[in-house]
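Data first, discussion second: the structure below is written as structure tokens.
Note that one protein chain is taken out, while the other chains of the complex remain in position.
For subunit A:
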Amino acid sequence: MSAAKRVQQWATFARTWHIFDCKWQDPYQSAEVIKKYLMGLHKPIYHSMNDCGDVVVCINSREIALRGNDWRQRAYFHHTGYPGGATWTLAWEVHNKDPTMIIKKAVYKAMRGNLQRRHTMQRLLIYPGEEIPEDIIQNVSNQIRQLRLVPTRLDHISEEEVKKFPKVMDYPQDYVLK
């Protein structure tokens, strides 16, 4: 194998590190996207026996958004194996306990159950906030696009910008604002 071909081979099978910002994202829909990068389904050389999956770093997993009343209604099942060992934990309780758990379980569930699944999960790194260890962030070379637009809150916009924004009318003097 010539030197050029050898480098081409390394470049083809090199692992790329992707970053995904979970802020305001649905974990179950994001899981489908993250899964694609973890398993290497986004490469034309994909094969289930081919180790072509990438590494995905999820940040801001504390800021995920669940649909409807899922925070109160969705229950996570666990069984200790002993009689009467079944527990159902609500999503908000799981999230309070461990902010990375929901996204982790969502990605785990999105993949088919086979021997490769647990090894593929090793390539998923989740961080509750924005702070990532330096040795991990320096590997990241791509960002996965978020599925939803992160809305900007009014109280996060500076006062000058709010004042500059064009108004249709001024409130009358005697109008009571709640």
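Following the convention adopted for this analysis, contacts are C-beta pairs under 8 Å (C-beta built on N, C-alpha and C of every residue); 3 or more make two chains touch, one makes a residue touch a chain; residues count from 1.
Basically, contacts and distances are computed from a predicted model.
Peer 1: Which of "serine C-palmitoyltransferase", "Large ribosomal subunit protein bL20m", "U three protein 7" or "Replication factor C subunit 2" is the UniProt protein name of the chain not shown?
Peer 2: Result for the unshown chain: "Large ribosomal subunit protein bL20m".
Peer 1: Would you mind spotting which of A:97, A:145 or A:167 touches the chain that isn't drawn?
Peer 2: A:145
Peer 1: Which subunit A residues would touch the chain omitted from the figure, given the whole complex?
Peer 2: 19, 21, 23, 41-47, 137-138, 140-141, 143-146, 149-150
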